[in-house]
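Okay, here's the structure, questions in a sec.
With one protein chain held back, the other chains of the complex are shown just where they sit.
Let's turn to chain A:
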Amino acid sequence: MWAPMGRGRWHGCALTVWATAAAHRGILEPRPMPTRGAAAKSRSQDRLYSSADRKEKIDMSRFSVENIRNFSIIAHVDHGKSTLADRLLELTGTIDKTKNNKQVLDKLQVERERGITVKAQTASLFYNYEGKQYLLNLIDTPGHVDFSYEVSRSLSACQGVLLVVDANEGIQAQTVANFFLAFEAQLSVIPVINKIDLKNADPERVEKQIEKVFDIPTDECIKISAKLGTNVERVLQAVIERIPPPKVHRKNPLKALVFDSTFDQYRGVIANVALFDGVVSKGDKIVSAHTKKIYEVNEVGVLNPNEQPTHKLYAGQVGYLIAGMKDVTEAQIGDTLYLHKQPVEPLPGFKSAKPMVFAGMYPIDQSEYNNLKSAVEKLTINDSSVTVHRDSSLALGAGWRLGFLGLLHMEVFNQRLEQEYNASVILTTPTVPYKAVLSSAKLIKARRAVQKNMVYIDQNRVMLKYLFPLNEIVVDFYDSLKSLSSGYASFDYEDAGYQTAELVKMDILLNGNLVEELVTIVHKDKAHSVGKAICERLKDSLPRQLFEIAIQAAIGSKIIARETVKAYRKNVLAKCYGGDITRKMKLLKRQAEGKKKLRKIGNIEVPKDAFIKVLRTQPDNDGRRNRSNVTGI
């Protein structure tokens, strides 16, 4: 945990997410004609095409390994990563220099609205420095450690990173997390202090922070304003000077790392690859080290950032490859591709995405089930890290239990469903995986937070590390932390494995009758507050009836919380004369119709939306995240 006392910004405003293989284009926008996307999207793509309108296929052989640099930009949210990327693209002529280049790589509505990067992009920049033509591959890595294993995988395609830090806010939680990922991958780290044009910028203080926390000498920091373009050229030069070229061999047999994949309904899977050895060209027979399936390469090319076909791709280069793969799961991130009959040692560390946060997802109306089903299928085809299991709830009908890599991943998925497929869903409280021991109620998980580490970064900031149970974080930790620190604290987390804990099953009763839909697993110490919250919410959403309703939360036979819905004392329209009759009858019939859909628990009629209100995670009204659902009961 990270709790600076200075002017930090709390997690969640603008995160960079690596939604595994989550391509925005495939289904929505048949390439290469961007006709169906949002206006802004099309505009940016048109522009990209016009500026990079190279009819001739580029001969990639002229970029020898020494003239290639593979790097990525890592940063805390809002520290200017996307703006710097825009400037680098402009400076290298990859895109035209216009005033409209804002987050060029962020094309989805959700990305622009939230200021986050959901879909990672790769861009090959051609840059002339001291008479030599360089190929600089900017591999956009995710900034959020929800996806840390993928970060490591994509960083493995790089030799260096630009670590962007806001000159005003200084080091934040994700700065630290990302730095260590790059550090562990043994990459060169170029610290870039951004936003020096801001009035309150204090680059000297930030330099000292970087020196203290990351042990990087202050003179290695490049102070820039990505917004104004100040010193951005120096960043490119530093990339060439300080980041080593990839250690690869063109002569060796092909060894290519798949670090991203997207799906295009016309062309199939498009795999983003980094070549560690060898050469690949159209017509080559390649094999997936993971599936051992053989494919024939239909197209290779570079991304700038749209696909630009080339004759070949050579060792050290980064680009894309289309080889008749029909499903994104065939191009798993981290997989190694090699030439048929020339097997190589696969690159290390391949593992499947492991969901960390689960949520129930149900259509608002069961008649929407099929539409939602097809929307979920379309989205998951481009995001294989989302696990999908069919589920059904007495209250909400048929739906799914979805597994996400993290909370933001879940939010973004939900938002994309709404924005891109116009599907509204009920998202129930996220749950985290538990491992059951025997058949008792004792499950394994971590319990109360244990302080692991505390470092003062400077006079204003302290970094605290705690071991937390994931469900504690998932539930209401974000909000609490935010309100305690008046929004200044920032926060990040990573998986620390399973630990034992005491969990209990909590029942909700209406006049003594069990409500199956609301049975909850909760930590023993939290049972009281969670039970009380559920009872209160149920009280607010249960309509009054002709008798009193007792709402109780119980563990076994012990009642731990209670609320009462009083009986109706008066429920009759005051004025009912000639002109009121039609209206009154309509209203009564609608209510009577609604009553048919009520679920009876004992003699109590419970409307479906009462469960929805209790189960649905509470909307967060915080600006950019206004449509998201993080916290729950």
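Worth a mention:
Throughout what follows, contacts are C-beta pairs under 8 Å (C-beta built on N, C-alpha and C of every residue); 3 or more make two chains touch, one makes a residue touch a chain; residues count from 1.
Criterion: contacts and distances are computed from a predicted model.
Looking at the choices "Trafficking protein particle complex subunit 2-like protein", "Radical S-adenosyl methionine domain-containing protein", "Interferon alpha/beta receptor 2 isoform X3" or "Mitochondrial import inner membrane translocase subunit", the name in the UniProt record of the chain not drawn here is "Radical S-adenosyl methionine domain-containing protein". When you scan A:Gly131, A:Pro348 or A:Gly578 for touch with the missing chain, the hit is A:Gly578. Residue positions on chain A in contact with the hidden chain: 545-547, 566, 568-579, 581-582, 584-585, 588-589, 591-592, 595-596, 603, in rising order.
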